[in-house]
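A selection of the complex's chains, in situ.
Naming follows writing order (A and B), and every chain is counted from residue 1.
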């Protein structure tokens, strides 16, 4: 039977997660040069179309359809066959199944959009769209099934991921690393400095992302209950802690706390707590946010050393965040907080901790390898990069025949 | 007639404008420019990395004045724009051959 409160909560959450995609577009768009802002937007926005269509036709059944060997869902829900407004027997049994389906769709949309920050300002639109579509089918859907699909093999091995540390942040972070290696740096990288063209835009994006994250993590309880409240609280506390720590570290390290630093720390904290949100208490969430701020700041600072042009720090924030969040869950998880969860290292359960690390290795390796192959193939077939001249002109004009401001 | 181009610090604009008004100069054109010179640029931080931005915002004033006024106007601008710190700017004096007022077609002095 559908519960009105749970239904209201999940539909609201689905709306919030959808809002994160334009939010991400703004977050990224503010950081690029003004000649690339629309191109950067488009790479996120078009995911709403490309992935939604993929999801309703194929992705949902691959991810959540009846299990095959723990590896993938079968095709019995192809094109949403038999997915109506009656609740599912397996997932979110108190809300219409199409509400659950569309809520999950929003996760599938934003995940490839996250990757785009890694190769900002230099990739052609067409090959990107093809990459994102194939990536979603070959990387997102399987990993989603392994962890969230009933019968998924990683879930069966006890790996936990409340709202997407592995499924969303690590997969996109690993793909981002592959993309940086395959696509290479922007022209003038190292010589010129590429300063953000519009930091207020990035701040608006951060605000919308934070707001949406409540739906992303809170909604992952799939009901308006105590776990949802716990996840909501963890999300907020890790976000605020990440923001505080990044600002502070930058203050000590560089002499000033920056606005972009605060925004980056917030996103780092929010991303890192994602896998743990509904499984840990508030003090653990704060600890996770602090760790996130420290390690992501370090990762981002190191990056410049090794000369990788992960332009908007997808690896340093989402990749690293997904890894440490999943491992932190192995440390801080507590059954008193969520009986459906597990006890972590802190609560004397090294087995679960080991399982989380196993999950990180499996998902990270799988996502990286498949992404790398996909990018190599697409690059060989049609070329991922814009021409040197187009890169100088900027994506807005060369790829979309538009100018952002006039 | 001469053209005076003055490159000054933006926050000094109001003072300069007032000083010029005080001496009866009622017309000028200004634009936002970026300056590069002895004055050191400022440091900016981007995700934990430091960059120096060495083009500094300046305001460029352009005024056409009669030859005999040049001395006075230049000095007036200088006084008003002065902070004594590096980066106060420069004033250039260029020759002008003719001036036309669009509205009336007047030429030379009358057009100023």
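In this section, contacts are C-beta pairs under 8 Å (C-beta built on N, C-alpha and C of every residue); 3 or more make two chains touch, one makes a residue touch a chain.
Please read all numbers here as calculations on a predicted model, not as lab measurements.
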Composition of the entire complex, counting every copy that the file contains: A x3, B x3
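Note that only the chains that are shown with their structure count from here on.
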Roughly how far is subunit A from subunit B, going centre to centre by Cα mean, in whole Å? 51
Subunit B-touching residues of subunit A, taken from the complex the two chains share: 193, 195-196, 250, 253-256, 258, 260-261, 264, 297, 300-301, 304, 313
Which positions of subunit B touch subunit A when the two form their complex? 44-51, 53
